[in-house]
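The complex appears here minus one protein chain, its other protein chains still in place.
As written, the chain order gives the labels A, B and C, with residue 1 at the start of each chain.
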Amino acid sequence: MFRMMPEQASEVAPKIDWLIYLITDISVFFTVLICGAMIYFAIRYRQRDGKHHETPQIKGDHLLEMVWTIVPTIICIYVAYYGVKYFYDIRHVPLDGDVVTVNVQGQKWKWDFEYDNGKKTTGEAVIPVGQHVKFVLTSRDVLHSFFVPAMRVKTDAIPGRYTYAAFKPVKTGTYQVFCTEYCGKDHSMMLAKVRVVSEAEYKTWLDDKSEELALLKMTPPERGRAAYNKHGCNACHSLDGSRLVGPSFLKAYGREGTYDSGKKYAVDHEYIRQSIYEPNAHIVDSYPPNLMPNYTDQVSAQELDDLIAFIRSLDGSAPVAAQPAAAAQPAVDLAALSPIERGKLLYQQKICVTCHSIDGSKLVGPSFKGIYGATQKHVDGSSATVDEGYIRESILQPGLKVAEGYQNMMPPYEGQLSEEQIKDISEFIKSLK
Amino acid sequence: MTSHQHAANPAQNYLNHPKGVWSWLTTTDHKRIALLYLFTILLSFFAGGVAALVMRTELMFPGHDLVSADTYNRLFTLHGVLMIFLFIVPGIPATMGNFLLPLMIGAKDVAFPRLNLLSYYIYVIGALFGVAALANPVDTGWTFYTPYSMDTGTSVVLMTAAAFILGFSSILTGLNFIVTVHKLRAPGMTWSRLPVFVWGTYATAVIQTLATPVVGITLLLLIMERLMGVGIFDPKLGGDPVLFQHMFWFYSHPVVYIMVLPAFGVVGEIIPVFSRKPLFGYRIVCLSSLAIAIIGFVVWAHHMFVAGISDTAAIYFSIITFAVAIPTAIKVFNWVSTMYKGSIRFDTPMLYAMGFVFLFLVAGTTGIYLAALAADVFYHDTYFVVAHFHYTIQGGAVIGLMAALHFWFPKMTGKMYNETVGKIAWILVFIGFNLTFIPQFGLGMEGMPRRYYDYLPEFQSMHSLSTIGAYVNAFGYSFALFNLLWAWIFSKNYAPANPYESLSLEWQTPSPPPTENFVETPIVTDWTYGYGTPLKSGAH
Amino acid sequence: MSHGLFRTEWVAGEPPDIHHMDVPTAYDAAKLGMWLFLATEILLFGGLFAAYALFHWAYPTEFHHASKELNWKIGAFNTCVLLISSFYAALSVDAAQHNNNKKVVRYLLITLGCGLIFLVVKYFEWTGKASHGLFPGTSGEHGAFNSPEFNHSYRMFFGLYYCMTGLHALHVIIGMAILAWAANLARKGRFSKRYYTPVEVGALYWHLVDLIWIYLFPLLYLVG
Partner (left out) sequence: MSAHHHDSHSGHGEGFHGELGHVVPYKTYLAILIWLLILTVVTVAAAQVDFGAMNAVVAMIIASIKALLVATIFMHLKFENPVTWLYALFPIVLLAILLAGLFIDNPFRTDPQHATEAAQHAANRLAVILRIG
């Protein structure tokens, strides 16, 4: 009864599940026993047709009292022992064996992972199967909690201190990570994935410098755009002048003026550096203060220069969505691919992937999974069924129909996608049931 | 009050003499103050319930349905603060405790009547501070964990001040009850003849008086932190956020015993009366109330197993937490044994008491999961914990309050409520409550964290079930309380002094009782649970 | 027949007519009530002592260093002032037990005087600290109190110092108010050996205030 624990993916999971199911069986047994006794007494000794019958004046029974004190005590000791024993197994990290250490930084509403060789990822950690892994947790702002249900492990991430969550994965696969200590507005969105892969695949992934290589070949504005997406600036600062949580970057560089408070400002290198490292230094009028997180130990000096170059490049002259040349993309014979495959390629090249997932999870924009043919509600209350025309219009002028619960953030792709490419993309979306 | 005499409803009683609103507002009669408290806490119960319903509706389907994430966070904080600080902590002690304690020990009033009125007005001022905090409702959860509560822009200072003032009112009530039980017992009312409700209220008063100041200073330090930047809880200034959790839970665990101990007392009073049997193991039931109160002080860090405390502390607190389960289990065994060979009537109070036994069994056993260290690492801060503490607080304390309101309704109002309506309402409450929180156990087992505005699609079916249950539950409570209100105002069915032939002292005076409680100070000669005929072989 | 809320009329030296308690019960109840209230006060300060103990353990050298900023001679003087005031408070109860209202008034006035001296000395101490930039929101030769560069364990020591001594000073003021109320009644000859509860309760509260300072003085000024 009540065997509902998630899959057992870590070495300690079966033991914990055994303990939980042990407590479940004991609890169900005693609840049924005692309630059964109560109901039996109620029926057996009920007042028949409203007349009170004679009852013995039993005041107590020392033997019974002793029995039902000792029996629960024994059960409690037994359960407590196993609780502590398996807690030791959870917390114990073998000092001698090769332990994979991953530094985890919790920050308002995302998890950053950093490996010993300096590789950084956000929202996903890749670890080898069969090896003990130790996630060393800390937080940059408030309390968070690193919880991997499949591994049966949870520890709070506390600012100003290191704590750790350790386990040994025994099954490959992708497992959900939750934040379980309330941390503000998007506490329920602060999700991540732990991907357990084979030893070899983990090695290649760890040494895969392709991302860094690609960056080196790019020009500073292009690297700045990559940093713009990687650090999530796109969630709050648009590129086309439209107002989001923060001011748009379009034609921002070089702008001068005075705030309502009378303080003069000029958007130059120093202004941008301060706004990234001390966000509250410059608050543009009518924008809310202390919302932008502090990026002090996330945006490196190199990335700062790239971002400044990127923002300076947005002076309205070049077309907004100057896509980076797909550098390391092998020349693929497009004609040979089916429309759906071509659509999938475009989906990655035109970085729709950063905002629209294909597995149902909610990112900056709605997920494509199962969207084709469904009726989509919009922010202004209207709704329409998603068909090819709807997709075409959403690609070219996204501002017209914004899905309910989302913000008008999508940059218009007018003039960058041919009709044929749009048809491929909608075929690809149609295929995502 | 219609003047025509139906049953023997004495013309002059505490309700209709002295007359006038001013006499109610400046009353020092413990019975009137109990009613003042009753209406105020039911108001916050209703408000807290509405907040809960809005949250449950939002959680019906994943994604944005009714309110934004920010509003949801403010709603669950409001639900927590309203239900805990404003409804259930004063709940049974301030209403039923105030009304019954002097009556049950044969006293005319509590030790310090004017202090009793002062506690009520401090409670009202605290509630007003809470209302003032609604200008920018707090979004930190009722636990106000730092460092989030230190730099969020919502009105945390006003809400913590409200909680501090409400704590002060709770201290003064506890203090009043301790002195009353020590000094004002009628002649012959020795400690071994005190009703089990008085033992429960006394144990609660000890916790109220001695645990509340610690949360008082913790909230004061949080206010100092926000205004002055003292740095005790601020990691950037070398402080330790876990210290806040320690000092907060040092009060907040004993407070759950403030909530549930009076409910144990109420059930301990009801089952013997409706089974016409003495309470089984009276002395042990009373001592277990005190035992729970004492052990309650040393187990607080089982709320913090994964909060970064040391492994040694976690192991110690896990083992000592099991010690709380023993006296609670003993109580349940004794209640059920009381019904053995009884002559049982199923009036509404008895239904609530029997419902309480089942609900508290589930509450108690799910507590074992959270005490076992390895299991709590998985279950901490998931919906399993939400379901557990709703079973203990709502299944325990609120059902205990409903049982008490129904059982002592004739004594408080001098009228009888409609039994069948009461029973139907009980069924609705029972089904609604279980339908709401059994699925949440399932969600907890699958690892869904609590305080989540949006959730993954696979949790959706259980959330929808829970939301339906919430509406049934809410309707059940409104139906039950409406039935009582209706009976109080319109019913002509006047109650005799002792409708359930209880041997307890408060039933020996007319209902509703005169302001002086007893015309002649009673002399207690025998145990108040002497139901049934003595056994041939002498007292067993 | 509930009374008016405030009993104004009384007979000199006679206990008030409490409708549901006789005289010895009323006296015992008042004392037990006040002892319980003192228990809550001890726990209120207990929370602060626990925080102080924790950070004293966490930052021993810094706390010791920061406590050097405090002038222990003033602290010692204040301790003696409070001890003497506690002595006279006890004497005021003794005088009441001997039906001597005039002595009660005199001793209570001496106690209030000592309390006043304590507060004045405390005020100068605080303003002295503030001028050195050790008060939140100020800046001095150690740098601005609230700026990040300011040595945070200094801020924590002085944060705790102000919380503890501030809360204690507040309790001194409350204690003086209670004693003033009792002294006023004594001036009108209210008390006798059959009724002196206000003096007893006021003295108990004042002794607690002195008790708290007995612990505060070594913790803050000497050990640090």
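We adopt the following convention: a contact is a pair of C-beta atoms (placed from the backbone, for glycine too) under 8 Å apart; a residue touches a chain by one contact, two chains touch by 3 or more.
Only a predicted model underlies this, so the values are computations on that prediction, with no experimental measurement involved.
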Contacting the left-out chain in the complete assembly, out of B:L75, B:I292, B:I309 or B:V324: B:I309
Of C:A58, C:I74, C:L119 or C:A169, the one touching the omitted chain in the full complex: C:A58
Which residue of C:A50, C:I110, C:A130 or C:I178 touches the chain not shown here: C:A50
Interface with the unshown chain - residue positions in chain C: 11, 14-17, 19-20, 22-25, 27-28, 31-32, 35-36, 38-40, 42-43, 46-47, 49-50, 53-54, 56-58, 60-62, 65, 72, 76, 79-80, 83-84, 86-87, 89-91, 93-94, 97-98, 142, 151, 153-154, 193-196, 200, 203-204, 207, 210-211, 214-215, 217-219, 222-223
Contact footprint on chain B, counting only the chain that is left out: 108, 178, 182, 185, 187, 190, 210-211, 214, 240, 242-243, 246-247, 250, 297-298, 300-301, 308-313, 316-317, 516, 520-521, 523
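As a convention for this text, only the chains that are shown with their structure count from here on.
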Innermost chain by mean C-alpha position: B
Centre-to-centre distance between chain B and chain A (centres being mean Cα positions), rounded to whole Å: 38
Averaged-CA centre spacing for the pair chain C and chain B, given as whole angstrom: 35
Computed distance of Cα centres, chain C from chain A, in Å: 53
Multi-partner residues of chain B (at least 2 other chains): 236, 238
Contacts with two or more other chains, residues of chain A listed in rising order: none
Interfacial residue positions of chain B with respect to chain C in the complex: 18, 26-29, 107-109, 111-115, 117, 171, 175-176, 178-179, 182-184, 209-210, 212-214, 216-218, 220-221, 224, 228-232, 236-240, 243, 247, 515
Of chain C, residues touching chain B in the complex: 1-3, 5, 19-21, 25, 28-29, 32-33, 36-37, 39-41, 43-48, 50-51, 54-55, 58-59, 136-137, 145-146, 148, 152-153, 155-156, 159-160, 162-163, 167
Chain A-facing residues of chain B, complex: 63-64, 69-70, 73, 139-141, 145, 147-148, 151-153, 235-236, 238, 241-242, 275-278, 280-284, 306-308, 311, 314-315, 318-319, 322-323, 325-326, 329-330, 332-334, 336-337, 339-346, 354, 357-358, 361-362, 365-366, 368-369, 371-378, 380-382, 441-442, 445-447, 449-457, 530-535, 539-540
